[in-house]
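Every protein chain but one is kept in place in this view of the complex.
All chains are identified by letter, namely A and B, in their written order; residue positions are counted from 1 within each chain.
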Amino acid sequence: MSTVAGDTPEAPGQAGDPAQEPGLCPRSGAGASAPPIPRKAPTFARTAGALLRKELLVELRTLESVPGMSLFAVTVFVIFHFALNRTGVSGDEAAGILWVTLLLAAMLGINRLFVADAEEGGFDGFLLAPVDRSALLVAKALALLAYLVVLELVAVPAFALLLLEPSLGPALPELPAILLLGDVGVAVIGTLVAAMAVRTRARDLLGPLLALPLLVPVVIGGARATAPLLSLGHAAGVGGVPIRWPLTLALYDLLFGLIAYAVFDFLLED
Amino acid sequence: MAALTLDAPLAREAADGAAALEVDGLTRLYGEREALAAVSLSLGEGQTLVVLGPNGAGKTTLLRVLATLLRPHAGVVRVLGSSLPGEGWAVRGRIGLLGHEPLLYRELTARENLGYHARLHGVAGERVEELLGAVGMSARAREPVRTLSRGMVQRVAIARTLLHDPPLLLLDEPRANLDPAGAELVEPLIGPSCGRTRVVCSHDPQADLEGADLVLGLRAGRPALLAPPAAVEPRAIRELYG
Partner (left out) sequence: MLYGKGLRTLSIATVAAMATALCLVFFYAPLEAEQGFLQKIFYVHVPLAIVALCGFVIGGLLAIQHLRTRDSRWDMRSYVAIHMSLIFAVGTLITGSIWAKGSWGHWWVWSEPTLVSFLIVFLLYATYQPLRFAIEDPERQARYASVFAITAGAFVPMNFIAVRLSTAYLHPRVLGSTSNLPGSMALTFVVSLVAIALLFATLCKYELTAKHARAQLRALRRRLAETGTDQGDTRSARIPESASAEGACLPASVEEVATAGRFGV
């Protein structure tokens, strides 16, 4: 499918004779005289791609989710310093602070996820298209995942700078993997909850209230997996990640990915 | 969740001999209140149905049911040969809905909005330019929609409605916000002469009755009058609104 063409020459009021242009006026008499316009039903991947593209375009224009989430995370690290009265944390504490902060920052993104659609009639526009509606779930979850990855690219170094006692280097190959596994779970549940909460009365409150209990297993798996990576002895080779935590995260992602895929359509109807 | 598979360009006509719209005893509830009740009508291809009624009478609800956005709670609804709600997915790509909301993202440009809708409908990019030209918005197509006047937004919304060349148009007060020049510009596209089957909700009976083949008057969700325009007396219309 061709992308939208670039600049067209500006010709004011350029409308050819409608009866002759294909697709503007199907018939001027009893039978169809103009040929139908060429169309190709979009595949699931194309639909999700179109939705994702629109999503990222709107975010780039408005910058309303990602910068806010990142700033929030850094601010919360500062608050933790004063609240805990510590200059350096490691192990369980470090993992806990990191995951809690990321989770709360994610709540901000989740709250904003469907707002543009709900307010600007985007749901109807999508519902009128002859496409598989689950593509919206996939596109929005991928967008939220992208926001979370960018958030972490800012927040994790900030955390290492401000609060983390051991250095980040030894944690490196495993930490992004664990974070990514967790992010997938947050993205799936976040999209589902955002779609539920956006057309209710107390949407900003209901979103986190629904999402946080549902995300407890992600916190459990993520924090327990991250703690040995951020412990003081890790650089010396002590403390690997027990395999059950990444497995728990993977199981969670799979289970809720399937469930979200099954139920999402029902949230979109009017 | 059925996926729609289309391999050939869509033919514009509905099945031979079938009416474009067949509605029998349509009922839609909102909780226990009737938003629509016992609505029945039949509309042929290329004909125009004008729906009149005071605010809250159910005009918008009727349009949304026909657009497959709302499920009928009772009754039979067949749009372009497909019965709702079961076969709604088959007919979605052949309906153009122009509602109260323009369905455009305010931060994106007109071109980007139309491009997005074009991709959703599987329509080529050239079509976007064609329609931008037809509604006279080519010059302002690169500005965010939030900077456009309401008349311009309405024109872009009309372009969006026609993007996938639908044989059935559902128009909710199409000339709202349009200045006379704009109204004249879009007339050949969505007016009576455009040749498509149309359902038009109107608050201006005088103007819209002209191009109509059938008039439906709704009052509190129920049909108060259903007749060709020639048979509709001005008194009946006044009663409808009074």
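Definition applied: contacts are C-beta pairs under 8 Å (C-beta built on N, C-alpha and C of every residue); 3 or more make two chains touch, one makes a residue touch a chain.
Please read these numbers as outputs of a predicted model, since none were measured by experiment.
Asker: Who touches the missing chain here, A:A41, A:V74, A:L214 or A:L232?
Answerer: If we include the chain that is not displayed, A:L214 is the one touching it.
Asker: Of the residues listed, A:V74, A:L104, A:V150 or A:V263, which one is in contact with the missing chain?
Answerer: Of the listed residues, the one touching the omitted chain is A:V263.
Asker: Spell out the interface residues on chain B facing the chain that's missing from view.
Answerer: 29-32, 71, 73-74
Asker: For chain A, which residues reach the chain that was dropped from this view?
Answerer: Residue positions of chain A that touch the missing chain: 192, 196, 199-202, 206, 209-210, 212-214, 216-217, 220-221, 224, 244-245, 248, 251-252, 255-256, 259-260, 262-263, 266-267, 269-270.
In this section, only the chains that are shown with their structure count from here on.
Asker: Counting only Cα atoms for the centres, state how far chain A is from chain B in Å.
Answerer: Computed from C-alpha means, the inter-chain centre distance equals 34 Å.
Asker: Within the complex, which stretch of chain A touches chain B?
Answerer: 1-5, 7-8, 10-15, 18, 21, 23-28, 32, 36-42, 44, 46-47, 49-51, 53-54, 57-58, 61-62, 116, 120-122, 124-134, 265, 269-270
Asker: Inside the complex, what are the residues of chain B that reach chain A?
Answerer: The contact residues of chain B facing chain A are 1, 3-7, 9-13, 46, 64, 67-71, 89, 92-93, 95, 97, 99, 101-108, 111-112, 114-134, 136, 138-139, 141-142, 144, 160, 162, 164-165, 167, 185, 188-189, 193-196.
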